[in-house]
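Every protein chain of the complex appears in place save one, which is left out.
Our next item is chain A:
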Amino acid sequence: MFPTRTGTETDIRLPFSFIIFAVLALAVSQLVLLAAVPALSGGAFRLPLVWSAAHLALLGFALMAAMGAMYQLVPVAFLTPIWSERLGFWQFAVTAVGIVTLTASLAFMPNQAFFPGLLLFFGIVLFVWQMAMTLKQQGNKTVMTLFVATSLLFLLLTAAAGALLTFHFFAATGANSHEMVFGLHVLFGLCGWFTLLIMGFSYKMAPMFSLAHGFSMQPARYVYALYTSGIAVALIGLFLPGRALLTIGAALLTAGFALFAWHVYTILQKRMKKVLDRPFQFSLFAIAIGLGLHVAALVAVVVGSGRLLGIIVYLFIFGWIIFSIVGYLFKIVPFLWWTHRYSEKVGQENVPTLKQMMNERSITIQCLLFTVALVLAAVALLFANVPLFAVAQALFAGLSVLFAGTILAVFRK
């Protein structure tokens, strides 16, 4: 039995600091990317302005949103309080300054990105330490713990590989290993950190938002085994000549993701809530996109098309990672603000439901337009159509500003 209060609540200012930074960073990143449209459409991804925008989207938005969400979700999902909230605020400050200075350096002085990169690395180390100490306190470890703990390890490895890349620029060295470290950085970041993390929390949120009961969690172990094996094999493949191991790694990653998608589908088959909320539907849609892109990446590895892989990485960041986080933020932010404003009023007066904290019609339209923008971007990149890509990116930029406005408007409720 448990008393009325769990004692695991986090100071609301902590997750909100990260989330507000995140939504603003997304808007800025998309505006910066808009300026890089001509270069992107030509198939050139590795340019200072693109690096800057990509890192602002992935670090400023996705990483910060994930960190903020974890400060809120880890205590409730794992029934253990955050190890040190004070450290959390310091970690926010260090990471935020690290991201701003790193993305500015990448845009204007890439060879000077090493020191901001080190600061960001320190912020990430503080976060991983915080979460490791928090998870250590958890009584009964679950398969979700395994997903989240492994993703944290990959976050650290991604940051280390990133720091090494910035050192290459700084010291004008490492030319012979730069491509390999870049491959590690992308593999660890996109598959090891973001994908494992989203998978782990989806196992909590999918049943919760759909009120699913009586499903098996057994397949999650096979998802974990397949996906982490895929990362390991692809990692070895990056060190060896030829594409055989990379192909096997990509096949294992695709199999793991396909099993994950099927598992979530079986969980939803057991749901009691027949009509799912739009934001949650959007996060589920992101899983379908992620599956399609894993298959596409496998094909690209088999045929050895670096250009196609570059396009897939771009679509993966938006369609799988950013769409998942956007969907979940549409659910998490109203919940956090509702808890702050109305939790203590339940049972005393009428309080709004979470659905009433946001305009669902506006969310539906935004989700639809995000999808249109992704399709346009995919077509534009495949056919190297600059005007079409400009339209897609302008749509992304406008939607990111609208999304930030929608999230910030919750605080007026």
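Quick note on the criterion: a residue touches a chain if its C-beta (ideal position, glycine included) is under 8 Å from a C-beta of that chain, and two chains touch if they have at least 3 such contacts; residues count from 1.
Going forward, contacts and distances are computed from a predicted model.
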Problem - Protein name (UniProt record) of the chain left out of view, among "MIP18 family-like domain-containing protein", "Anti-anti-sigma factor", "3-isopropylmalate dehydratase small subunit" or "Sorbitol/mannitol transport system permease protein" - result: "MIP18 family-like domain-containing protein"
Problem - Residue among A:I20, A:A35, A:L49 or A:L79 touching the omitted chain - result: A:L79
Handout entry: Among A:N176, A:Q218 or A:Q348, residue touching the chain not depicted
Key = A:Q348
Problem - Residues of chain A in contact with the chain not shown - result: 1-6, 9, 72-73, 76-79, 204, 207-209, 211, 213-214, 272-275, 335, 338-339, 342-344, 346-348, 350-355
